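Take a look at this one; I'll ask things after.
The complex appears here minus one protein chain, its other protein chains still in place.
Chain IDs A and B follow the sequence of writing; residue 1 opens each chain.
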Amino acid sequence: MTNMTQILLVVGYILLAPLIGGLLDGFDRKISARMQRRVGPPLLQPFYDVIKLFSKQVIIVSRSQIFFLLSYFVLIVLTGAMFFAGTDILLCFFVMSTGATFLYFAGMVTSTPYSTMGANRELIQMLAYEPAVLLTCVGFYLAEGTFNVGEIATSKYSAIMYLPGFFIAFVFILTIKMRKSPFDLSTSHHMHQELVKGLTTEMGARNLAIFQVTEWYENVFLLGVVGLYIINKSYYSLIAVAAVILVTYFLEILIDNTSARVKADTMIKLSWGVTIFTAGINLIILMIIK
Amino acid sequence: MMEMPVVPFLIIFPVVMACLMYVARAENVRRVLAFCGAIVIMGASIVLAVQWFMNGKEVMTLYHETEVADHCILVAEILLMCVVTFLSFKYRKYWISLLSIFPTCAMVWYELAESGKNQQFLLRSNISASVAAIDPACHIYIDRLTILMCLIIGIIGGLIAIYAIGYMQGYHNHHKDVENRSHYFMMILFLFLGAMYGFVLSESLLWIDFFWELTSVCSFLLIGYTREKEAVHNSFRALWMNLFGGCALAVGIIYFAISERTVSLHVLVKMGEEGNNIATIAIALIAFAALTKAAQLPFSTWLIGAMVAPTPSSALLHSATMVKAGIYVLFRLSPAMHGTTTGTMIAFVGGFTFLITSLMAIAQSDGKKVLAFSTISNLGLMVACAGVGHPETIWAGVFLMIFHAISKSLLFQDVGATENSLHSRDVEDMHGLIYILPRLGMFMFIGIAGMFLAPFGMLISKWSALRASVDERNIILVLFIVFGSATTSLYWTKWMGKLVSHTHLTEAKMNDVTKPTEMISLSVHAVMMVLLCMLFPLLSTIYVSPLIKDMFGEAAGVLPDNILIMLVAIILLVFAVPIISFVYSRKMTFNRKGAYMNGVNTGDDRSFVDSFGERKTLWLSNHYYKDLVGSRKLMKPSQIFTLSVLIVMLVIIIGGAIV
Partner (left out) sequence: MANIKRSPWLLHYDGSSCNGCDIEVLACLTPVYDAERFGIMNTGDPMQADILLITGGINAQNQPTVKQLYEQMPRPKVVVAVGVCACTGGVFKECYNILGGADTTIPVDIYVPGCAARPQAIIDGIVKAVDLFQKRLEEHYAKKRGQGRNEVSANG
């Protein structure tokens, strides 16, 4: 990867990721509505929401919350930027988990019931997805001999040829990472309000908007990782990348609409089980053949 | 070769200090003495490092003729045996004395009857060129690893001693029921430092064995300091486990010495690398002994029991001394363990301990217990790194050791100081610590961040441990590391979240009773922690990579340059982000609103109106999953499991080598 494309990709990510993330969110809501036989909101609804949130009165419960939220925002953008710059994938995920820790602090700092409960659940979610995330990196390293995203992306064969099990595990934890049902424990998206708004309960107006935009950045980064499984040296693979990303995203929406929220311990058992079973078996086979 | 007077000074001075501590019964005199002594020890370690650097950073072998010292050590060893036997009889744990009598007698017999024949080693014809290149008669060996250990012992240990001066004062104000024997405590503390110096500087296995026993006994005396029933019980547990390891060590050493006619550690390692059967058995036994010292499963319980002692001793045991002795030995042996059954055994036990004890740490709410479990867990990772014995894993292991030493020492001292002010060391009571005891809260935050958060070094070490174990195709270890780091993050993040949460009752600051000496030690630790993170890439290139080269003859290509540069960038950014966001958020205009409590918030976010129309205070708590991952549930099965693994593996190794 040349420096020029690196810079283009990073700038492109920083400028376009919120647009793409927002649009995907819009599609999500539209498709979900159609699955429920509703008309649904306009495609640009997520942007309307964020614009509104930015123009409302700024209210806070605790002063420090915005500080943690901003750190979360910057770190997630940094994660994505590092990823699209083609650097070390393991470092990307480390920065991402540091970002997620700051989100946890943003929930904890208010010391209020719903926010704290949501933050605690966010922590459990982190526990559930972290092994699969790290194993993803291990898988790439085994398959391509490098942690470098740029080199993985320009390899001769798509990584998924070696890593089908890792891919399944990653898509599984994607549901947790995107906070979608059945694993939307920490924020309860949509209208099921068991925990009010969980982690985001004490975030109003601008704080919520920052959280929302960060989520878009994060989703684009995560879908980028999905794409990394598919991409190879040939430019035609980009079509496959786009197709797989869209299919994966659709799958997430489908899962979201067809399942009910599970308990935290069920989530851990499921995600660890799937991780050990699919990624673990794949790992053993890969270590033998490579 | 120049003689280095600072080397014997480092071993003897702490012992002299220990005597002075015992003699100086006037509080003030002792405090001043201890303070100066600690400074001198820190200075001497730095002098050693500087002198060695000036001398061209070459490996140094010293003290070939040591008849007087050998006799002194022999006498001291017998004395040590008498102390252990006396105390075992006094507290009616008669059988424990056997664990001391047996290895000591064996050592004495060897020294008097057999050691004269050591000249035969040089006359033998079947030793290989690389073995012959090692100087077998030296007693002191100095290379980068030694210097690093000395710096850790000197600086961290010295700071802990300084901390102890103020802490013991507060401790006895707080625990009136415990007899004030601070002089005795300080004595053991200094003696311990001396023993550690001796341990890491020695090349002769006989000396190593003596200092090993000395650290075991020192830790035993420290743990039993309060003489309460629990303390006595736990101290004897620590004693028998460590003496048991000592027996394995003594057997390994004497077996090797009688067969090969040498007691040089480096000869042992070189022979092990070449696949010598006798060396293989000796290495397996010594590595097993190191597991007991590093508190790995199934021997973890002694370190958890050590929590009953006053904080400085826990800080000392967990960070600078004792457990690090086990790690040090394993690092030394690691070139010989690479790719062997012993290496597999050690890596497996270490990895397993890393995962299981980090799970147990989740269920703990006592701050010191969390720290204890996390120590064992981190040591597990280091042990696993040593067991794999790959240059990269040792690189990772050395960094883990450095970062762990500093942040654990910081955390223990901080929890101790917090306990003196807050009268509790429960993590639940530290809710909002950063608001009520800002300085201690901040230090604790830094310490915890150092243990797991990017970009602090621990994470990078995990990164390279993971990579190396993939390179080694060690599937089990990969899975242990992957799941273990997830659970590790959980208990640390949980604790950090408690620190930043707003307080339950009032935001008023508490009376911080931390003594100035304690504050000095804490601040120095925190500064070192932050500096080390920033200088981390530099440290890697100028020190740790050459260290690996010393040990393996090849440099570890651990961090490519581009990653190094990126690391620096990330480090700066991650430090900058919170600061910038903090400044930025200061300027923002806000409208404060009450927290959402279903509309029944009483107005201060700390209480609500209950269904009887009465005010009820809000109390928030973390999850602990005691029934799921509690140590009561996991400890016994995992001990039995690791013990059986160890027995089976040792039988395979020893049987395989003999047959």
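Just so we're on the same page, contacts are C-beta pairs under 8 Å (C-beta built on N, C-alpha and C of every residue); 3 or more make two chains touch, one makes a residue touch a chain.
Bear in mind the structure is a predicted one, so any value in this text is a computation, not a measurement.
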Contact with the hidden chain (one of A:G12, A:P42, A:G145 or A:G273): A:P42
Of A:L208, A:I245, A:M267 or A:L283, the residue in touch with the unshown chain: A:L208
Among A:V196, A:I210, A:I245 or A:M267, the residue in touch with the chain that has been omitted: A:V196
For subunit B, residues in touch with the removed chain: 589-591, 593-594, 596, 598-601
Contact footprint on subunit A, counting only the chain that is left out: 29, 33, 36-42, 45, 48-49, 51-52, 54-59, 61, 191, 193, 196-197, 200-205, 208
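Operating definition for what follows: only the chains that are shown with their structure count from here on.
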Subunit A and subunit B, separation of their C-alpha mean positions in angstrom: 37
Touching residues on subunit B, where the partner in the complex is subunit A: 431-432, 453-455, 459, 463, 466-467, 470, 473, 475, 478-479, 481-483, 485-487, 489-490, 493-494, 496-498, 500-504, 562-563, 566-567, 570, 573-574, 577-578, 581-582, 584-585, 588-597, 605-606, 618, 620, 622-623, 628
Touch list for subunit A against partner subunit B, complex: 57-64, 66-68, 70-71, 74-75, 78, 82, 87-88, 90-91, 94-95, 97-98, 101, 104-105, 108-116, 119-120, 123-124, 126-127, 130-131, 134-135, 137-138, 141-142, 147, 196, 201-202, 204, 265, 272, 276, 280, 283-284, 287
